[in-house]
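Right, chain A next:
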Amino acid sequence: MSGAKLEVWQIAKRFQGIVAVDSISFTAEAGGVTGLIGPNGSGKTTTMNMITGLYTIDAGRIALDGETLSGCSPHEVAARGVARTFQNIRLLPDQSVLANVMLGTHLGHRKNILAVLARLPGVVREERAAERRCRALLDELNIAHLANVPAGDLSYGDRRRVEIARALATQPLLLLLDEPAAGMNHAEKRQLGDLILQIRSSGVTVLLIEHDIDLVSKVSDHIVCLNFGREIAEGTPAEVRASPAVIEAYLGRDDDA
Partner candidate 1 sequence: MKRTTLALLLSAAGAIGFAGLAKAETPVKIGIVQATSGGSAALYGVMQKNGAELAIDEINASGKLGDYKLIGIHQDDGGDRGQTVNVFQRLINQEKVAVILGPTLTTSAFAADPIAQKAGVPVIASSNTAPGVPEIGDYIFRTSPPEAMVFPGVLAYVKKKFAPKTAAQIYGIDDVLMKSAYAVHKKALESEGIKIVSTETFQKGDVDYSAQLTKIKAANPDILVIGGLAEETANIVRQARQLGIPPSTVIMGANAAISNKLAELAGAAANGFVVGAGWFINYDSPTNKAFLDGYRKKYNSDPDTFAAQAYTSVYVVADAVKRAGGVSDLKKFRDAIAATKDLEANNGKFSFDEHREPVIQPKVLVMKDGKFTLATD
Partner candidate 2 sequence: MSAGFSQFFASYSNIIDLCLLNSLIAYGLFLALSANMFSLATGGFMALGAYCSVYCTMELGWPFAPAVLAGALLAAAGAALIGAPVLRLRGDYFMLATFAFTEVIRVIALNWDSVTGGAIGIVNIPRYTETWHLALAVVVMVYVVFTLRRSYFGRAIAAIKQDDVVAQSMGVNVFAHRLSLFVASGFVCGAAGALAAHLNFFVGPGDFGLLRSVDALIYPILGGVNSLAGPIVGAIFTTLLPEALRFSNQLREILMGALVVAIVLYLPGGAMSVFKLRRRRPQTPGGAKLAPATKQAQS
């Protein structure tokens, strides 16, 4: 499997006249990890919501492997191979970990409603295959033992893993991770970094939104830095860390890095 290339041209978003994102452009190369950094309120999550179709864009264009993505509704974006996690983890708390991850296989099911109601053999086969795949994913993420635990009962770090597993279950070409390290300790962050690299090695393109510059620098091939809805720097981790604009944006606000 190989990932998809994401191109973003001069996208913008306003909320009731307030500009949240003002003309941002960048490219996430296929198979690479692109980091999107910036202080709080710099427009990172808004950008992600525009890519995934949750927000309509007011200007600009987004394309996946050269084909326009902007204008698609969220489920169409997902069908194009874009998966995401959420900044404020969004799992279905009553449901088991396995059931949560199985939701990610939704697009993989092909049988129609009548076949499902009749429980035709094909349907049962499809379900079993999906379950096998999800269990394998849980295994890869070292949370196989939690398969039957309700998602709401998990620790913070485990919930992040389940979210990533769910996103991977969609078999994405592009994976968007929204602040996956938020609230994690050092050991957990290191494990997360390894996990991202592992995902990258499987060929999936990753767009990583993160606060933690160390983590981003460690895993990214390329970094884009936003502030106040504008792009203020772009380049390799080393270039971006050296950029005066980035240092200024983070100066004195670097409270949790």
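Note that contacts are C-beta pairs under 8 Å (C-beta built on N, C-alpha and C of every residue); 3 or more make two chains touch, one makes a residue touch a chain; residues count from 1.
Picked so that all candidates are chains of the complex that A comes from, given by their letters.
Since the model is a prediction, treat every value here as computed from it, not as a measurement.
**Q** Counting any copy, say which of 1 or 2 touches chain A in this complex.
**A** My answer, from the options 1 or 2, is 2.
**Q** Using the touch definition from the top, list the residues of chain A that touch candidate 2 in their complex.
**A** Interface residues on chain A, with respect to candidate 2: 52-54, 73-75, 78-79, 83-84, 86, 88, 90-95, 99, 102-107, 109, 113, 116-117, 119, 123, 127, 130, 150, 152-153, 166, 170.
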